[in-house]
Every structure is written in C-alpha cells, then in structure tokens.
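Below you'll find the structure, written out as structure tokens, and then a few comments.
One chain of protein is taken out of this complex; the other chains stay put.
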Amino acid sequence: MAEAAVTTRLKKLINTPETEVKDAMAGMAAAHADLIRVEYDPNVIIRKDAPRKGKVGLVSGGGSGHEPMHGGYVGLGMLDAACPGAVFTSPTPDQMARATAAVDGVAGVLHVVKNYTGDIMNFEMAAELARGEGAKVNAVITNDDVAVQDSLYTAGRRGVGVTVLLEKIVGGAAEAGADLEAVTTLAKKVNANGRSMGMALTSCIVPVAGKVTFEIADDEMELGIGIHGEPGRERTKLKSADEIAEILTSTIVKDLPYKRGDEVLAFVNGMGGTPLIELYVIFNAVNRYLTGEGIKITRSLVGNYITSLEMAGCSVTLLKLDGETTKFWDAPVHTPALRWKV
Amino acid sequence: MAEAAVTTRLKKLINTPETEVKDAMAGMAAAHADLIRVEYDPNVIIRKDAPRKGKVGLVSGGGSGHEPMHGGYVGLGMLDAACPGAVFTSPTPDQMARATAAVDGVAGVLHVVKNYTGDIMNFEMAAELARGEGAKVNAVITNDDVAVQDSLYTAGRRGVGVTVLLEKIVGGAAEAGADLEAVTTLAKKVNANGRSMGMALTSCIVPVAGKVTFEIADDEMELGIGIHGEPGRERTKLKSADEIAEILTSTIVKDLPYKRGDEVLAFVNGMGGTPLIELYVIFNAVNRYLTGEGIKITRSLVGNYITSLEMAGCSVTLLKLDGETTKFWDAPVHTPALRWKV
Amino acid sequence: MAVTSAQIYGWLERYAGIVAEQKQYLTGLDAAIGDGDHGINMDRGFQTVLVKLAPVRDKDVGTLLKTTGMALVGSVGGAGGPLYGTFFLRAGAALDGKTEVSDRDLVGALEAGLKGVVERGKANPNDKTMVDALTPAVEQAKQALANGAPLEQALTAAADAAEKGMKATIPLKALKGRASYLGDRSIGHQDPGATSSYLMLRALSDSLATLPQRATTTTTTT
Partner (left out) sequence: MAVTSAQIYGWLERYAGIVAEQKQYLTGLDAAIGDGDHGINMDRGFQTVLVKLAPVRDKDVGTLLKTTGMALVGSVGGAGGPLYGTFFLRAGAALDGKTEVSDRDLVGALEAGLKGVVERGKANPNDKTMVDALTPAVEQAKQALANGAPLEQALTAAADAAEKGMKATIPLKALKGRASYLGDRSIGHQDPGATSSYLMLRALSDSLATLPQRATTTTTTT
C-alpha cells in the first residue's frame, strides 16, 4: 500500500505545499489591508479594527482549501477572526485561543464550529484555554449536511453551506450590538433552519498528498460529498443538471421539511472547479423545483463560497428565513468575499 | 482527422450543450431579479431599470464561458446590458442591436468590445444597424494582452482582464452623468493604461466539443494563454507560483512600461478552475515583485472575474491609476458579481 | 447555361450537409490554431439557414442568398458569422430579384461576396484566412469564363483553385483572426476558414455539375 513519494506539484499555483497557507495569508493581507491583518505562528486572520469594545467577537476556522471560507469572511458585519488550518485539517487550539484573545471586546466571543470531530475537539481545547484566561466563550456547531445519517451514537452531520450564511447573519447581529446570549441563540436558530447537500464530478488534490483523493470515472458522480474529498452517500452515473438539482433540493426539502409558503434563502455553491455558468444552470433548476413546491426564494447566493480546492461539483443550501434572519442577512457587510451596503 | 461524435457531457453541470446558455440566463434572472432582466432570441441581459433617461448606456458582450463576464457586470454603476454568445463565440449583431435599443436613454451608447476579429465585426454590424435606427453609438476596443505581438498588420492584441476594470470605471462615470464623448475618452484611457498576461495549467472543455481543447502534460504549463483555450505564447515546464507571477508581472511592467512611483490596481484573476487560495499565493508574489520595482498597489482585485470555463490558471492585470480612474473604481456598483457602497 | 433558384437552393442544402458532416474536422483545425469552434459555428449557422430557407425556397436567387446571409449573421457569431454572412448578403444583393442567373452574373455575385468579406475583415492575401481560398477561386472562375469555358468548368476551376489556396495556408503565419495570436506557432496548420470556403466552392461546383457528382467530402477527411 505504501506509495512512492510524489514529487510533482500536480498543477497547482503554489511554491511548496508547506508554504501554501502562509503565502496565501500574506496575499490576503496585501490585497485586503483595509479590512484585515494577519498573524503567523499561530496563524490567524483578524479584522483590522479588532477588538471592538462591547461587540461580541465572532471567531471561526477550519482547514484551508475552502476559500473564501473563512478568512474571506473577516470584516465588518461578519467574522472578527478566522483560523486557517493546514489544507483540509482543522486548525489547532493555540490559533483559536489567540484569535479569541485578539477579538475579545469584553462582550464575549462566539466560536462558529463546523461539525467535524477534529474541529470540535480543537475548538473545545481552545475554549478551555480562553476561559482559563477569563474570556466568556460560547460555541455554535453547524451540522446542515443532509447527506449524512444523523444519530445520537455517531459524529452526526457535517457542517457545510449553512456556516457561511450563519457567519453573515450572526455577524450582522453582533455588529448591531446583540449580546453573547442573543448572538448564540440566533446562531442556533440559523443552523436549525438550514440544510445542505453537495455532489462532485471530480476529485480534489490535497497539495501535500500530490494526487487525487479519489478516482472517479468520466461518467460518474459522487452524491452527498463533503468538502474534503471524503466519499459521499453514493456513487452514481452522471445525470443532467436538472436531475442533479432535483435530487439535492428534494432531499433537503424533505429533511427539515420546508413547506409550501416558506420563504427561503437559496444558495448554490460551487466546489471550486465548476464554472459559474454551470452554477446558474443549477440555480435555475433549483428555482423551478422550489417554485413547484410552493417555496419562495426571497434571497439568493450563487458562487464559490465554501469550496473544496479544485473539485468540480456543487452544493445546494436552503435557509428558511424570518424577519430577523432576513434583516441581518441584508445588513451591511464588508469582507474580502462578501460585501454590500458599505 | 474527423472525430467520432462525443456523447459524454464530460463532467459538466448542464442539461445539453445547446440549452446551457439559456438555462444559465434563466438562472441569473431568477437569482438576481432585483438587478437584471433577460430576453431571449436575441439573448440579452439588461439592467432592470434600463433605459435610464439621459444616462449613456454601456453595452458589452462576448462568448459565454467567461462568467461572471459580462452578464454578471450588469447593474448600477457598470453595464446596462450584456450579450452572451454561444460558449467562446462572440454574439451576433441582432443581440447587440437589441441591447443597444433597450438601454439607449437618448444620451448614446458605448459598446465595450474585446479585440477579437469576431467580436469586432459583429459589434460593427450591430452599430451599423443601431445607427440606422438613429442611435448614437461609440465603441471602445480593449487590447491589453501583452502575450500577443502587436503590429499594424495583424489583428493585434486580445482584450482580456482590463475589460472588467474598464466596465467598472467607465460604468461609474456613466452613472455619474458623463456624456458619450467623456465616457468614450475615459474608456480609451483605461485601456491605454492597462496590461494583462495569463497562463494555464489545464485545458478547458467547450461543451459542444465535449473534449479538452488542448492536451497538456502534468508537468507543463501554457504561458500567454487567452481566455478561449487558444494556445499561448509558449509551452514550458511547470514553475513555482513565485516564478510564474514574476514572469507575468515583469512582462506586463516592461510593456507599458509601469514605472517607479506609479500607483496601480493589481488584479489577479482565476481562469475558473484554480482555487482561490492559489490566487492569493500569486497575489502575494505579484505584490512582492511590484514592491521591489517601487510600484505601489493602491487597489486590488482577486478572484474569478474573466474566466475560461474550468481552465486552471490565472492572469495578472495591472492598471495605472490616477485620480479620475481611482474615483470611478471606488464609485458605488451593484451587479451580480461586483458590489460595493450600495 | 442559366442557373436556377432550385440549383442555388440545392447548393446551399448540399453545403449545409457537408458542414454537418465535417463539423468535427473543421473544429479540429480551429482547435489547433484558434478556439476550436469553427465547425460548430458553421453547423449551427447552416442548420439555421435550412430552417430560414424553407419558407422562401421558391423565391428568386437574391432572396435565397440574402436569407442565407441574414441567417448566418444572426446565428453563427464569431468571425465566421459576419464574414460568411456578408459574403451571402453581398452575393444576394448582386442577384436581387433574379430567378435565373447567367454564368457571368453568378461569378460576379461570388466576386461581390468576396469583396464584402475583404471589406468586413480587412484581410490581405496570405494572411492565412478564408480570403486565401476565395480570392484565387473567384479569379480562376472569371478567367475561365473570359476564355469561353462553360460555367461548370469555371466552377470546377474555382474549386480547384480554392483547394490549392486552402493548402497554401499551411506554411503561412496567420496575421488576421484568432490564429494571429499564435504568431509563429500558427505555421504548419491549415486555416479552418479557408477550408470551409473551399468546401463551399466545391459544393457549388458539384451542385451545378451535369457530370456525375464528385464525392465532395472524401477529399477533406485526410
């Protein structure tokens, strides 16, 4: 089973796999000096004007390779700091502890954690460290991926697309002055009202590994894929965009379930290697399906927002909206990757 | 040489190659109903509130497959209409003529045309048609690609990345009430001050063709590539991100030339299949190179803005800024793909 | 010999079939030095032509050719659309209202079409474009008629000249169109537009031939 060391960089615009994350952080700092600053060892991307006195701090993090998540969401009205791990590997507690300290404006800090064993354990250790330093720290765990069977006895569902929406909405509330309890309650509500499912046409390539994570034939697709190249729910024959959109959307709709008359934010996300034109083809099919079900799209997001390196594929996320979540979705945001009304 | 018809869709999220553009237009209309409306046969994407009385109309267009260009740039402060052609094929004169009529607020219309023989001839025919209907039509041709040898006797340089920046800046001026002559003069200035060069790691796949446009080995890259999978200036061994960024940037810098003390907008663009983390690695190297040359980056843009379907690779564009161009770059914009200050 | 609307229609239909058949071949030529869509574009265009011609197929030659030109302009896009569109629009204008066309008129229409292509695209001879197939073809046809040859023979000479012109594009460096971006890398490849123009003229010659028709397509798949 042991593989010979692969020396090729497998067609990536990097210097070395080992320097990729820091090089990219330096690039972000150079491109967005008006919004963020970065620190190395431990690696943290911090909102330029953090900590903001009296504002609840929002910290997230996870493996790199999902850009713009999370570093691209640091800024006004969204995250106060993000901790980029190695590619597809959750960051370490010292990163989150530093991030927490850097953004704590005395009003407390909320950790936004995607439900992966590694992320949860590292964030837990970080919270223990931060609390040891006197910080008030809450955590919310996103687990919106309907492709994964949920159960009391398992690690449960993965956190995927809803994480982005949650960071925006909860970031809006925190910016507006909501306290730690209110922010935490809102975060849980967003997570409870959101569901996602993804699929892949091709594998991604983890730079250090230097080869595709999985092999997949030219006429196959992987349904229910996560964002780390981990296998999905099933491998099937490639289908049309309309069929794929219907499988993803109907599975999501039945899960919550979303009901006739519901207003939703519909989010069609690219995995990184799929052209935008195709994401709009999918959005069209999602819209048609939801219209048929009497579910109304009142907000939408289409693009590469939570990616899996160069994987081709997409995910669909629905978030049931109410007045509060709509208001904070619409609230001003100014980050490298999302910006409006400012 | 004749190839057997390829039946596989080659891993695309589409229904059929023939329906792709219209399906995507319908998806755009559904996702961005607040900003745009679409018309079919001829296919046009139009700013929702067009025509705006007294405002110079901005129309662009080109082959599909470069999303978000141009449809994603229709909206406040940028384009008034975009004409999507078949994938990688410039649109037809009836599309541009319809777009021109739809956005003409009596102040005249500027056509933004990338320098490709097909685009130019189709836009010329459209302008003839529109002028026949009494419209005032000017055209500006972008030709910023330094990879192509320029000469009086050839088709000259291709229009690439500068087109996006021009549409934003000139859109800002048109929104602010500049007249057709002023808008045209500004457009020419932007084009004159901008230079680009691109490279590819992998080929793209035109859906109707159903196979890669070119073969390229795992350790090779194509330097000076365009945005249609057309071959570039040379095929070389794959290099590190720093080396690639230096080749692209130094070629650009020497061409204008950009000089010590110049202030520039630095734009690192993804070809569609390259992860954002890698684009930031490139931006970091571009920034380091320019800093070494004494050229100051005062504005930046990093992401997939003028793409070539799923091609992996990037392009670098520099635009020398002055007070006027900076002001209109910073001006409010609200389109599907670019948005700020509104 | 006078050429009828039916014969012109037959030419256009035959050429549409050849384009459909040679779609991958033309596209392959374009992939080598362009963007790999010439066959796809031309096929989309001539399928549209067939649809648009159906209701006017009994009309005069000018109408047939102008309808073809409009259909191409409105459906092909790229460089091919305006160029072939202009070719047929100009040729059609030269034959306005005629249901029977003299030999000289027909060749004159081809010449008008070529003139339109050159005005639209501003290509010079040896720029490695369709002009390199069309120019010698029109010259040879005129020459043959001037020498008293019958139309059939003039058009065969035109197709032969186009074929030679097409092949002569191989060693050229492209100076116009997308292939010009390649500079020296365009050398050694046959121009796709010159190839589709040759096929168009061969189809014309074969359509109007009273001899058993030549197998048009077999000459192009090598």
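For clarity, chains are labelled A, B and C in written order, and residue numbers in each chain start from 1.
Simple rule for what comes next: contacts are C-beta pairs under 8 Å (C-beta built on N, C-alpha and C of every residue); 3 or more make two chains touch, one makes a residue touch a chain.
Computed from a prediction, not measured in an experiment: that's the story for all the values here.
Colleague: Could you tell me which displayed chains border the chain that was left out of the figure?
Modeller: Hidden chain, whole complex, touched shown chains: A.
Colleague: Determine which one of A:G71, A:P91, A:G273 or A:P336 touches the chain that has been left out.
Modeller: A:P91
Colleague: Any idea which of A:G27, A:G72, A:G194 or A:G229 touches the chain not displayed?
Modeller: Only one listed residue reaches the unshown chain, and that is A:G229.
Colleague: Across the whole complex, list the residues on subunit A that are touched by the chain not included here.
Modeller: 1-5, 42, 63, 85-94, 116-118, 121-122, 124-125, 147-149, 153-155, 158, 206, 208-209, 213-214, 226, 228-231, 233
We take it that only the chains that are shown with their structure count from here on.
Colleague: Taking chains as nodes and touches as edges, what kind of graph is this: line, ring, star, complete or other?
Modeller: Graph shape here is a line: each chain touches the next, no loop.
Colleague: Whose Cα centre is nearest the centre of all Cα atoms in view?
Modeller: The most central chain here turns out to be B.
Colleague: Looking at every pair of chains, which two share the most C-beta contact pairs?
Modeller: Top of the contact-pair ranking: A-B.
Colleague: Of all residues in subunit B, which are in touch with two or more distinct other chains?
Modeller: In subunit B, residues 87 touch at least two other chains, as defined above.
Colleague: What are the residue numbers in subunit C that touch two or more other chains?
Modeller: none
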